[in-house]
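A single structure is presented below for examination.
As you look at this complex, bear in mind that one protein chain is not there, while each of the others sits in place.
Order of writing sets the chain letters: A, B and C. Residues in each chain are counted from 1.
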Amino acid sequence: MNPNKYDPVEGRSVQIDEVDWVEFPGPLSQGGIRWKLLNVAPELGSWAAIYDCPKGSSFASHVHVGPGEYFLTKGHMEVRGGEGEGGVSVKAPAYGYEACEAFHGMTNFLEDSEFYMTFLGPLNFVDEEGNTIALVTWKTVQEAWDAAQQAKEG
Amino acid sequence: MNPNKYDPVEGRSVQIDEVDWVEFPGPLSQGGIRWKLLNVAPELGSWAAIYDCPKGSSFASHVHVGPGEYFLTKGHMEVRGGEGEGGVSVKAPAYGYEACEAFHGMTNFLEDSEFYMTFLGPLNFVDEEGNTIALVTWKTVQEAWDAAQQAKEG
Amino acid sequence: MNPNKYDPVEGRSVQIDEVDWVEFPGPLSQGGIRWKLLNVAPELGSWAAIYDCPKGSSFASHVHVGPGEYFLTKGHMEVRGGEGEGGVSVKAPAYGYEACEAFHGMTNFLEDSEFYMTFLGPLNFVDEEGNTIALVTWKTVQEAWDAAQQAKEG
Partner (left out) sequence: MNPNKYDPVEGRSVQIDEVDWVEFPGPLSQGGIRWKLLNVAPELGSWAAIYDCPKGSSFASHVHVGPGEYFLTKGHMEVRGGEGEGGVSVKAPAYGYEACEAFHGMTNFLEDSEFYMTFLGPLNFVDEEGNTIALVTWKTVQEAWDAAQQAKEG
């Protein structure tokens, strides 16, 4: 049976200012978005990160394969196309719950913004026909993060 | 950060016939129910077990604090009071999804029955006023299981 | 805020013998595998199904993006390549927990088999380079199931 039967994973914490911002991978965003990976929880398939999004930046089209929750600490963000398209437009401080299968065709930042988000399950970045361009799981983000750290040290 | 960042927990499996049945704790059931603990997943707060329930046996009142799914492999089970009380009555083979906060005031077995169930979150066994008698988490079931194994070996 | 704040989703149940077997989509399996969809839980991104797998059948390569649990009710199944490849080989009745990111390069049935499984998160069917061929979510399985029902009725 389970060899770790009495050992849930350990808690952990991050002093956010001690971690440097890293450029977010190009094809999945535009306009200079940077991020810090705060945690991955492989046991759940979840992760947590914080994003720095300059005015005019945006994320490419993606589907939230599991539910996600954001906390907008600064700025102004349009999700799911904004209010004109049936989505929402929120100003900091704001909270949001994005359900399973929420399609984020356009996520735009109308002012310099920052948000913290927890993701339970992957993001599926898709092209115009809905085909997968990149399936972003906890493992993908950890690998991207570690590659960026090595590049910085190298 | 997370020391196990690339290590989800390991998979595991159980050959069910190699595990002996154990009496289910008395106050929480009546009529001779036995069980086998198959897995705990502390990382999720979930667990899986199989129950052998003689005709006429029943579980005490409890609330499913998280969702649970059963697979009735043998017999006839009434949940949430059965059909007369707004619940359901199912005959093997049957599947059921019990939602968060489902109150199981009466779970009765009308024939010799057996079911496998996965629990995402604890069971809250309550008295008639809804006060907690026993909060049964993955840890509680693991401790109960290990105590039963030690008693058998002792 | 949440309009359904006091309404968890409803419980539901299925009398399994009242549902007909359906052919499992070809490219994702070989050898005549059939299935019954028992439930989708869009709120969690999870689903439950039962599979009928003739001797010699197999599933194509896939990654479990979230954890999954199986209950083998009949037969003999090799997962993750079987014991020779670091995986396991189980005979009914057997239970297994497959962790997040478990890669199932080969799932083979050595005898006529049947298993029930719950999936928390999608399956990512991949080619030899690890590229996504099909991302199978709760929504994908529901659509595939409904299409099969319509074809039968048509």
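Just so it is clear, a contact is a pair of C-beta atoms (placed from the backbone, for glycine too) under 8 Å apart; a residue touches a chain by one contact, two chains touch by 3 or more.
Keep in mind the model is a prediction, meaning the values are calculated, not measured.
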Practice prompt. Looking beyond the chains shown, say which of A:22, A:48, A:135 or A:148 touches the absent one.
Written response: A:48
Discussion item. With the missing chain put back, one of B:14, B:44, B:77 or B:117 would touch it. Which one?
Written reply: B:44
Practice prompt. From the listed residues A:39, A:108 or A:124, report the one that touches the chain absent from this view.
Written response: A:39
Worksheet item: What residue numbers in subunit A mark contact with the hidden partner chain?
Response: 8-17, 38-39, 41, 44, 48, 50, 67, 69, 71, 73, 80, 88, 90-91, 93-102, 116, 118, 120
Practice prompt. Considering the whole complex rather than only what is displayed, give the residues of subunit C touching the chain that is not shown.
Written response: 1-10, 12, 14, 37-44, 139, 142
Worksheet item: Can you list where subunit B touches the absent chain?
Response: 2, 42-45, 65-67, 97, 99-101, 120-122, 124, 132, 135, 137-139
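Quick note on the criterion: only the chains that are shown with their structure count from here on.
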Item to complete: Starting from the Cα centroid of subunit A, hunt down the chain whose centroid lies farthest away.
Response: B
Item to complete: Please decide if copies subunit A and subunit C contact each other with the same set of residue positions, more than half shared, or with different positions, and reply same or different.
Response: same
Worksheet item: Whole-Å distance, subunit A centre to subunit B centre, using C-alpha means?
Response: 36
Practice prompt. Indicate the residues of subunit B shared as contacts by at least two other chains.
Written response: 8-10, 12, 14, 38-39, 41, 44
